[in-house]
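All protein chains but one are shown at their positions in the complex.
We just call them A and B in the order they show up, numbering each chain from 1.
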Amino acid sequence: MIKRTQNNQLRFAYLWMGIILALYIVLRIIPIITSFGMSFFNWDLINPKKKYVGFKNYSKLFNDDNFLISIKNTLIFSFFVVLVSLSISLPMACALQKDFKGKGLFQSIYFIPYVIAVVPAALAWKFIYDPTGGILNRIIQFFGGIPKGWLVNDKLALPSIMIMTIWQRIGYNLVIFTVGLGEIPKDYYEAAKVDGAGKLKTFFKITMPLLMPVTIYLVIMNTIEAFNIFTPVYVMTTGTQSAPASAVKVLVMDIYQNAFRFFKMGYASAESVCLFLIVLIVSLLQMLYFKKRDK
Amino acid sequence: MKMKTKQYIKNVTKYLILTLIAIIMFFPIYWMLACSLMTRQEVVLIPPHLYPHFPTLKNYLYLFSHNNFLRYMFNSIIVVVISTLLSVFTSVIAGYIFGKFEFKGKNAMFVMVLATTMVPFQTYMVPFYLMVRDMGLINTYTGIILPLIVTSFGIFFIRQNTSSIPDEYLDAARIDGAGEWYLFRKLIVPMMSSSISALTVFQFMFGWKFFIWPLIITDSPKKFTLEIGLQIFASQNPLDYQLQMAGAVLGMLPILIIFLIFRKRFIGGIALTGIK
Partner (left out) sequence: MKRTKKLIAFFFVAVLAISIAFANGTAEKETAGKKQVISLWCGWPALEDIFTRAKADYEAENPNVEVEISTMNLRDFEQKLAVSLPAGSGPDIFITSEYIVPMYVNAGLVATPPDNISDFVNANFDSLVKSVNQFKGPNDNEARIYGVPHIGIARVQYCNKDVMAEAGLDPEKAPQTWDELLDDASKIVKYDQNGNITRSGISLRIFGGGSGIGEKFMIKLVQAGGSFLGRTADGGWKANYNTEAGVDALGFYLDALYKYKVDSFEAKHDTDAFVNNLTGFYDRELFPVTIIHNTAPNLHFATSSMPGKVYQGTVYSTESYFVSNSSKNKDLAWDFILFMQREKYVKAFFVEQGWIPPRTDIDFSDIFAKYPEFKAAYEFPKGYKFWVYPPLVQCDEIITKFADRLTTAFKDSSLTGNRTAMKALLDELAKETNEILAEGGILGEGPVIAPGDVIEAPENLGYKF
């Protein structure tokens, strides 16, 4: 009897795991390994010839201004987006801790930007930023200020996109923080009050440390997503009314351009591998940093 | 007395600040709606009209008659619904098996899944595209859905949540003669319903937002998803902001409606994914 159920179990496990694993291998493992492998070749999309070049793509990458600028832009982008969106959402989550009238409404409103798809949001923001027709400049002009080329100016383009991304991420971070805050047992706060600790002290000594795991999770998740940013940059910068490419080029944009515009598949693969390594390293560093701080 | 007024002032300030933030955050969406109801001239006026003085549905009419917007919506819905169902299904089964079964090679398999969790799609999209091309699936629904069928995040998430299911309960059912599939359907799934719906919500949103892949893989307007169609439409009409905004509203409408209906589920679902 027991033997039969055990056999049943094994059959079930192997059957379903087999199917899913097969899917997994085809849809994830093979492409990832191929990506790695392709980085050692040169290939354009159209000619079936593939030329082996060893590590040349990688050495070229490190001499490539475009690549280096992309890394710089992506790093700046991620750093500020993560920092600002978390810094704004944490106090907001604290404010939304206690139940009060309209709490649900507020939460929903803050969450909506995260829910809606990226393209409509990017288009809306693109219009808001538009130098002539955009509401931002029109308001500035109305008050007699100098309108700015938000998406056209080298220095303003990336920050403008950052603002939009932060706007979208706040909702998500807010919800996760709220959950994390809710997990903290009320007794701790009671004890602190009894001890006479002020609001700020409580926050730093009790809330922050207990919020660590959630914070780590959010930092890493947000960083990974920021590193892989593509859609808003693509939508807001295609067309003639755009800043010179180098001001807003982020890594995935560069990969996309190398692969599907310049038809350098091998080169783009090498770049993808670099992207992956960078994300991996940054995430590990972040984890280490926070673990250290915990002590 | 003093404490009460102090408390009152604190409350009012809190409400004010929260409302202010809410207005700022909601403004772009409001603006989308407002501009979609304006005419071409009104939408760029100086001084700007903050609300449509003569609201009109002309833009929406234009979109539906001149364009494949309905088709785009249909495509997006198909892609998202099918991919969500498939990815949730695979994640639940795989997560369950990883969590509740012991068999040879399990750890190796799990490590393999774990290792690829952090690899974002953009990293391997090039070879993925080539593979899809060789399979002849360029510009097909299958091709668009393919990357979304499995998700290691989902597998991991479900696995974490299976630990709350007591083994004895399952064994007892097995001894009673329940088959594995029956067990899965009647016991496991209901017991994990909250995590399953959380994952569904998450996957649904993820599928909806997926842009870069459909961008690469679709080439005929018949297969464009809403996001792609909208982007192409915007680039074809760069100066017709009112049309772009109408399109943007349509683009966000489906998911917004679903969100408003399942509000609690949505936020709860996202929250649950954070507790890992």
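Definition applied: contacts are C-beta pairs under 8 Å (C-beta built on N, C-alpha and C of every residue); 3 or more make two chains touch, one makes a residue touch a chain.
The shown structure was predicted, so the numbers you read here are calculated from the model rather than taken from an experiment.
Of the candidate positions B:L33, B:M73 or B:I232, contact with the hidden chain is made by B:I232.
Touch with the chain omitted from the figure is made, among B:F27, B:Y62, B:F121 or B:Y141, by B:Y141. Only one residue in the set B:L85, B:A173 or B:A271 touches the chain that does not appear here, and it is B:L85. Residue-wise, the contact with the chain that is not shown comes from A:N66, picked out of A:N8, A:T34, A:N66 or A:T202.
Check B:I216, B:I255 or B:I270 against the missing chain and you find that the one touching it is B:I216. Although one chain is not drawn, its touching partners on chain A can still be listed: residues 42, 44-47, 60, 66, 238-242, 244-246, 260-264. Chain B residues in contact with the hidden partner, per the touch definition given at the top, are 78, 81-82, 85, 129, 133, 136, 138-139, 141, 189-190, 193, 216-217, 219-221, 232, 235-237.
Following the convention adopted for this analysis, only the chains that are shown with their structure count from here on.
Within the complex formed with chain A, the chain B residues making contact are 14-15, 17-18, 21-22, 25-26, 28-29, 31-32, 35, 43-48, 90, 93-94, 97, 101, 103, 109, 112-113, 116, 118-128, 130-131, 146-147, 149-150, 152, 171, 174-175, 179-181, 205, 208-209, 211-212, 215-216, 226-227, 230-231, 234-235, 238-239, 241, 244-245, 247-249, 251-252, 255-256, 259, 263, 266-267, 270-271, 274-276. Residues of chain A that touch chain B in their complex: 1-2, 5, 8-14, 16-17, 20-21, 23-24, 26-32, 34-35, 38, 92, 95-96, 102, 104, 106-113, 115-121, 123-125, 127-128, 130, 132-133, 135, 138-139, 141-142, 167, 170, 172, 175-176, 178-180, 183, 214, 217-218, 224, 227-228, 230-231, 234-235, 238-239, 241, 252, 255-256, 259-260, 265, 268-269, 272-273, 275-276, 279-280, 283.
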